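Every protein chain but one is kept in place in this view of the complex.
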Amino acid sequence: MEMEKDMLLNMYRKMQEIRIFETRVTELFAEGKIPGFVHSYLGEEAVAVGTCSNLKNTDYITSTHRGHGHLIAKGGQLNEMMAELYGKATGYCKGKGGSMHIADVDLGILGANGIVGGGFTIAAGAGLASKIQKKDDVTVCFFGDGASNQTTFHEGINLASVWDLPVVFVCENNMYGISLSQEKHQKIKDVSDRAVAYGIPGVTVDGNDVVAVYEAIKEAVKRARNGEGPSLIECKTYRHRGHFEGDPTNYRPDEEVQQWKAKEPIGRFRKKLLEMEVCEENELKAIDEEVADQVEKAVKFAEESPDPAVEEAVQDVYTDMIEEVWS
Amino acid sequence: MEMEKDMLLNMYRKMQEIRIFETRVTELFAEGKIPGFVHSYLGEEAVAVGTCSNLKNTDYITSTHRGHGHLIAKGGQLNEMMAELYGKATGYCKGKGGSMHIADVDLGILGANGIVGGGFTIAAGAGLASKIQKKDDVTVCFFGDGASNQTTFHEGINLASVWDLPVVFVCENNMYGISLSQEKHQKIKDVSDRAVAYGIPGVTVDGNDVVAVYEAIKEAVKRARNGEGPSLIECKTYRHRGHFEGDPTNYRPDEEVQQWKAKEPIGRFRKKLLEMEVCEENELKAIDEEVADQVEKAVKFAEESPDPAVEEAVQDVYTDMIEEVWS
Amino acid sequence: MAKMTCAEAIREALRQEMERDDRVFILGEDVGQFGGCFGVTGDLFSQYGEERVRDTPISETAIVGAAVGAAAVGMRPVAELMFNDFVTVSMDQVVNQAAKMRYMFGGKATVPMTLRMPYGGGISAAAQHSQSLEAWMTHVPGVKVVMPSTPEDYAGLLITSIRDENPVMFFENKVLYGMEGEVPETIEPLPFGKARIHREGDDVTVVALGGMVPQAMAAAEALAGDGISVEVLDPRTLVPLDVEAIKASVAKTNRLVVVHEAVKRSGFGAEIAAIVADECFDDLDAPIKRVGALNVPIPFNPILEQYVVPNADRIAKAIREIV
Partner (left out) sequence: MAKMTCAEAIREALRQEMERDDRVFILGEDVGQFGGCFGVTGDLFSQYGEERVRDTPISETAIVGAAVGAAAVGMRPVAELMFNDFVTVSMDQVVNQAAKMRYMFGGKATVPMTLRMPYGGGISAAAQHSQSLEAWMTHVPGVKVVMPSTPEDYAGLLITSIRDENPVMFFENKVLYGMEGEVPETIEPLPFGKARIHREGDDVTVVALGGMVPQAMAAAEALAGDGISVEVLDPRTLVPLDVEAIKASVAKTNRLVVVHEAVKRSGFGAEIAAIVADECFDDLDAPIKRVGALNVPIPFNPILEQYVVPNADRIAKAIREIV
């Protein structure tokens, strides 16, 4: 780890932001405060943080249904995020999007996506724009192991490959698409093997090791910025919760869950930081407390925010047309 | 070549059927006798014949927009085929399908397809049926290099792979999708490299060598019949004509065309048969004449056949409902 | 008769058909051990095993395409899409393959497949998981379109769908999944193209689709107090459509309101209104009203969502405008 202390602590902070935010979200969901579906990112924090630590503000990401972690890692504000989960007017999408559609285009976050695989071709398009505009921005496309069997995986990566677009495709292989384990949805063990099909680099890393993720993505981002085209990076990880909050998870053995929890990314990273004497325990504790505080503020912000006015429902369909309202 | 003479001569005959049929079709199209689009199979005869020579009557194929060769190789009747190209009532589809939709389900021909890549998932489905029904039938899915970038390629092959379906995916790599050369539509040189993405065998053969095609497909068919799952076989070949009849083909160099014409499959096979003393020249000549005669009969059959009655237009939408006619 | 929810009724119909005909099999995402995203396939996996209740990769294109291929060679697949919104990923397989195969092949193919698709809002699932897309399918010659509203109709019409020799788009309403009703122990097929009159009335005909039937009934009930007599007609299948029943009802009431959850513009309500405006012109005493969702994507916030999607109040309001 030749990285700067600041950077390492920042990575730690971001992972904790995700961890504490998501833990709180599961509670709030259970209390009935958050409508709709929630797909928790708990356990996968190292992927988003290791990846986004390589990105500038003007770089883009496309996210997924399991997107809270990506948003936080790319710089999303907890207040606006929590408010959006509540469906409040102050949320990122004014309450119109919810968990599955949070976005902040100004931060380069081109949206969570409720369609599995929805991001691949959008990411290729953003990369294409950067290329035509001769900017050095990079687009990261997050996707799951399950999404690697979607139409868009194939067409999006092929297009990025044949046009040498500055895109990094980041697979969060958490071994399941809802209830279906990887060996039941594809014959291959490593999703990164599919890079061969597009003549691009494919790498698999321990997705619970934030530094390993960081290093792998760094290479891929460099390639992309240099105009050498896309890469496919697979991060092996595991979701601690069910597919969505409320999932009985009858499809995976308890031991498996326990084994993976033992390998969870934040404890590991924390230990490493202390062992390598990057910092003192109390520095980390201070971060933990700050983040916890921040999350509570976000909850308060969300709770105290108003619902959108019903008239909002017909706004924002078009930039210039308002659709008819009830006669 | 340890193959039987009968078999070899039959392969020669089938290739000539395609060659002479297709040659005649280009003339008839130029004369305005055939409406719509015609995509000629000239030059690619060895792929269809080498492949289908491995198939039983009850095996299935899915074909493409460039499908005449597949149909003939799978046992399609020239009369019904030519009549269909003319749009006549006696055609395979009663004139409702035309060149892009000729089918003969009784012969296991699940249709030419106007949608590039339309066959992949249909082939997987036919393979699935054979598997569930515990039959040893195999389905061959023909497709082009251009089609290997379609959504269906990915989802269809992945499904066949993960379920070990008895399907053989046969790529006719003729180096172009309409005007776009392979290097402009994908980074890889061999489409068979994509087999890696599905954990299945991938093989590339000289698609203008009918015996090489035959042998490669034989292996794949054996695998499939044994329940070992699908394979991806790529046959490198070239279309002698433009993408469709009328295509100015301004996108490919003349030398390239000449080089490939020098490697055309029928002359090569003929020479080989004579060199290896499988038969005498006059046996081949006799076949040529018989086939030419057959094709002329097919033309005559088509010309003399009636157009469908207009009332036919509203039949066959459903098995049991007739849609309203003009009031 | 047994009391069951719509979801259970669908499962029972699947079970009875799987029992009766071993060509019937199920494929879709998480339909196996998991029992389906909305629990519809439930225990069928434990009863019939993974050969006949097949968990697929997340590949809607392959799910529908494989159903087409299997159907064309003699099976009777019942495919499930987790949400009808994902049919966007398999539109080609529905529209250019399943629907047209028979016709393009001159009548020489049959494609007896059923595609089950949950539709509608009401669960804060937002814009990509709450649509009602039946109208698209009615614009595709070659498929039949079924949209029931009671447990009995779900069961009986699903049996008919599976036995039908043609591709059937079977729309299931998420909110209705939990609604209970009586279903015969041995489910009999119900005919396509036969509307059900849920309530007779004289002043106005309300044609309501799927999930809007209970809302229309509630509106009718509310208006009865004011002496307005509402006839509620549920076409049950959109293709084929029981035009005669609609005409007969309008001939009696001389007034028509059409209701669906899909956005109003170019919804199937337009088709019904257009048929009546042509074929029943002389019977009509008032403008034809349509009630559908506002022409906007479905918003996440439940208050906004309720504002966008039709309900009994809106239906009552539309009725009052013309009686």
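Labels for the chains are A, B and C, by order of writing; each one numbers its residues from 1.
One rule holds in what follows: contacts are C-beta pairs under 8 Å (C-beta built on N, C-alpha and C of every residue); 3 or more make two chains touch, one makes a residue touch a chain.
Since the structure is predicted, the reported quantities are computational estimates derived from the model, not experimental observations.
> Could you tell which one of B:39, B:68 or B:96 touches the chain left off the display?
B:96
> Pick out which of B:40, B:63, B:149 or B:174 touches the chain that's been left out of the picture.
B:149
> Using the touch definition up top, pick the residue from C:27, C:296 or C:309 that touches the left-out chain.
Hidden-chain contact among the options goes to C:296.
> Touching the left-out chain: which of A:34, A:47, A:78 or A:123?
Once the missing chain is taken into account, the touching residue is A:123.
> Give the residue, chosen from A:6, A:254 or A:320, that touches the chain omitted from the document.
Of all options in A:6, A:254 or A:320, contact with the hidden chain holds for A:320.
> Since one chain isn't shown, list which residues of chain A touch it in the complete complex.
Touch with the absent chain occurs at residues 60, 62, 91-97, 101, 103-106, 110-111, 113-115, 118, 120-130, 132-133, 139, 151-152, 155-156, 158-159, 162-163, 315-321, 323.
> Applying the definition given at the start, please give the residues of chain B touching the unseen chain.
35-37, 87-88, 93, 95-98, 100-101, 113-117, 146-147, 149-151, 177-180, 184-186, 250-251, 307-308, 310, 312-314, 317, 323-327
> Take the complete complex as the reference. Which residues in chain C touch the chain that isn't displayed?
85-89, 91-92, 94-96, 99-100, 103-104, 126-128, 135-136, 138-139, 141-142, 239, 262-263, 265-271, 273-274, 276-279, 281, 284, 286-290, 295-297, 299
One rule holds for everything that comes next: only the chains that are shown with their structure count from here on.
> Let me check something: if the centre of a chain is the mean of its CA atoms, which chain is farthest from chain B?
Chain centre farthest from chain B's centre: A.
> Taking the mean of each chain's Cα atoms, which chain ends up nearest the overall Cα mean?
C
> So how far apart, in whole Å, are chain A and chain C when each is placed at the average of its C-alpha atoms?
36
> Going by the contact rule already set, what residues in chain B reach two or more other chains?
151-152, 155, 158, 162, in rising order.
> Multi-chain contacts only, two chains or more: what residues does chain C have there?
56-57, 59, 61
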